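These notes concern the structure reproduced below.
Only one protein chain is missing from this complex, and each of the others stays in its spot.
All chains are identified by letter, namely A and B, in their written order; residue positions are counted from 1 within each chain.
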Amino acid sequence: MSATAEILSELEALRLIDPHTHINPHAAASDSLADILGYHYYTELAHSAGLPRDQIEEPGIDPKEKVARLVPWLATIENTTQYSWLLEMCRVFFDFEGSLINESNWEALYDSSRKLMQGQTWESTVLEKSGLDQVYLTNDFDDALTGFDTQLYVPCLRTDDLVFNLQNSEVRDRLATATGITAKDSGTLRQAVGALFDHFAANNARACAISLPPDFSPEYVSDSRADILLEKAAADQALDTSECRDLSCFVFLCLTEQCADREFPFDLMIGVNRNVYEDGVYQGQDLYDKRVSLIQYRQLFNAFPQVIFPISVLSETSGQELVSYAWIFPNVLPHGHWWYSNIPVFIEKDCRSRLQAVPRTKQIGYYSDMYKLEFALPKFAMYRRILARVLATDFVRDRGWTVVQAVELGRQILRGNVERVFGA
Amino acid sequence: MSATAEILSELEALRLIDPHTHINPHAAASDSLADILGYHYYTELAHSAGLPRDQIEEPGIDPKEKVARLVPWLATIENTTQYSWLLEMCRVFFDFEGSLINESNWEALYDSSRKLMQGQTWESTVLEKSGLDQVYLTNDFDDALTGFDTQLYVPCLRTDDLVFNLQNSEVRDRLATATGITAKDSGTLRQAVGALFDHFAANNARACAISLPPDFSPEYVSDSRADILLEKAAADQALDTSECRDLSCFVFLCLTEQCADREFPFDLMIGVNRNVYEDGVYQGQDLYDKRVSLIQYRQLFNAFPQVIFPISVLSETSGQELVSYAWIFPNVLPHGHWWYSNIPVFIEKDCRSRLQAVPRTKQIGYYSDMYKLEFALPKFAMYRRILARVLATDFVRDRGWTVVQAVELGRQILRGNVERVFGA
Partner (left out) sequence: MSATAEILSELEALRLIDPHTHINPHAAASDSLADILGYHYYTELAHSAGLPRDQIEEPGIDPKEKVARLVPWLATIENTTQYSWLLEMCRVFFDFEGSLINESNWEALYDSSRKLMQGQTWESTVLEKSGLDQVYLTNDFDDALTGFDTQLYVPCLRTDDLVFNLQNSEVRDRLATATGITAKDSGTLRQAVGALFDHFAANNARACAISLPPDFSPEYVSDSRADILLEKAAADQALDTSECRDLSCFVFLCLTEQCADREFPFDLMIGVNRNVYEDGVYQGQDLYDKRVSLIQYRQLFNAFPQVIFPISVLSETSGQELVSYAWIFPNVLPHGHWWYSNIPVFIEKDCRSRLQAVPRTKQIGYYSDMYKLEFALPKFAMYRRILARVLATDFVRDRGWTVVQAVELGRQILRGNVERVFGA
């Protein structure tokens, strides 16, 4: 048995906490194959290969019909990593035994899997087969956080709307409704943000999170400047680009202050441009500009040494910066492998560089980013295979580590640090 | 026999279409070793290692003397991939049996190869040994396109001059001569560009192509703005930087409109700065600024969903952006491995990332970019070896694919998609 296989076997026995997902805790598992194939990773690839968007997103389309339309396009994407996840889900969860899903076999698969998914215990079956102990969520700031087990589905406060859209009255109204506080100046905004953190902390939330465009740089904005901007917004006057940017910075500052007070890690997901492909499918419109640097966060990292920033970067060209910043800043932590960087070739490079240069206590190996519960299994499986090979190669082969030492490092990256950082 | 060897053996049996070259169809094959060693890949490396430019480019120098001057410098570049191409050409085409070409053996090689190259059938011998069915060209917009077999040597309309130099009267004169139309405003420019496409389409052209500097971003420019610029140019008034940029954008727009009308793919080769090394040898003066992003093409990709853009990027730091944009934009296709990225370490990374995340129907694996016909063989051989290893590793080993499946994917990348995209 090779070192890789030995290590992998141990890592596969490990139970997991998934520290970042988009799971809806009221409907965590899939209802049918349409929920799985409806994931944007498949719809956007099928669309990219030629399937018109309106066929995928026809209003009121029947789930089975949706799958029927997507299946013929699977042949065009069977090379992709995303397809390999699909196959692994179907094999593990639905006892699918083929090597390809195509027009000849999809309907039987649809029907048999549907039957399983309709079972009362499907959600717990998926959790169990996936070895998941906890699943972190992504919650709108005005989410009630009721009706689910927050020990299993752990809330996280997602703050994109607050930071980038507070100039819109609709967002300010949602904030007022959620907190009972009208944010009309810097003081009341701080109160309102504090009320959000009260609510989230009371419901077992473990982190604050945000995704950020490549050109964002969180600079300090004074209360008096924020007063002017918030009063202008409250008076329904339009803010210009520079005013919007300052308001964003101020809201970001208030959130970071709360993270400091509450000892919440602040997950930064750096580098996404929204709606780049305007006619793309749902959630398949975002891209990036690789011309971004962590130097843009210099002021933030210095100003808030007490806040832990688990950081995800979208472009692989940011991978080394993340390693270097985590190498010297105590509060900067590399976090998972995000979206366009979540394929083996980039995971492998990032995994190696982090293991070679960042303290082992500071690395959070992986999160699934999933929308439906079935995806944790193949995504973590992919990561574990890469991690096992890197540990076998860079540590057992090249540095003379024992397999036991390597496994212990793997466990820490995959599970131990998640507990330590997010205080599970 | 390893999976890599099995796959490679199948890929080597495949006949090829080379979708981007600089072949002169009137003198496609080399006349002597001077044509091969005169390729800028060798002259620039020898110059970089110390051979003065004026010794390489002495006017009227005898071909054999040129080779005699270059040969002593080969020892300094025998580590390079480019040298490995030279050796492979000499072995396959000229029965060279040494492991190095040096002062002791070059002359015999020169003479014996010269004899072969002077044979009547040399061009077809090279095509046959290289397995080439078709070779795509790079034609100036005013190329007559006569005197060669356009089914074998397929014309492509190269448009750098039109887009970046139309402010020069010499280029406008060439356009007028080629089309009979004087481009003095937006309307007549459109007509002239249309006439070029008529001419190229009538001669079996398959694509429009252009290389672009890192700071170019094709923004929309109105007809009325273009009218002003073209009238100013026609009056021999100098255009300032901003006016030149707008004129470039407008010409680019006209070309893209024609590509839409004619269903021509528009090959974009993104990221080259011309004449960076001013005293460099011929064609050995260009470099790049890696600070470029495909976000600069956001407007274009959205505005022309019906135009296919096979895209080459010069910097390896653009590789992931190309994968990501091709992953969601139906009209963005990764195309080959260009110039400074055309060495194994970067090809391997790009090849892996494309195979892992871009629909298999959208990838055009390789083109030679050659100036003389002999180069297709070693360049494609290099690519096939890398492709075979990636298929064996990432697909057969890591994903359980059969060798037959892997070969089929390789064939599609290497040949099938070239036919599909360029409509050969």
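Here, contacts are C-beta pairs under 8 Å (C-beta built on N, C-alpha and C of every residue); 3 or more make two chains touch, one makes a residue touch a chain.
Given the structure is predicted, the values throughout are model-derived calculations rather than measurements.
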item: Options A:91, A:262 or A:298, residue touching the unrepresented chain; value: A:298
item: Residue touching the undisplayed chain, where the options are B:25, B:38, B:218 or B:280; value: B:280
item: Listed residues A:206, A:352, A:389 or A:415, member touching the removed chain; value: A:352
item: Missing-partner contacts on subunit B, residue numbers; value: 44-45, 47-50, 76-82, 84, 99, 273, 276-280, 284-285, 287-291, 315-317, 340-341, 343-346, 385
item: Residue ranges of subunit A at the interface with the undisplayed chain; value: 291, 293-295, 298, 301-302, 305, 317-318, 320-321, 323-330, 349, 352-353, 355-362, 394-395, 398-400, 409
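One rule holds in what follows: only the chains that are shown with their structure count from here on.
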item: For subunit A paired with subunit B, centre-to-centre distance based on mean C-alpha positions, whole Å; value: 39
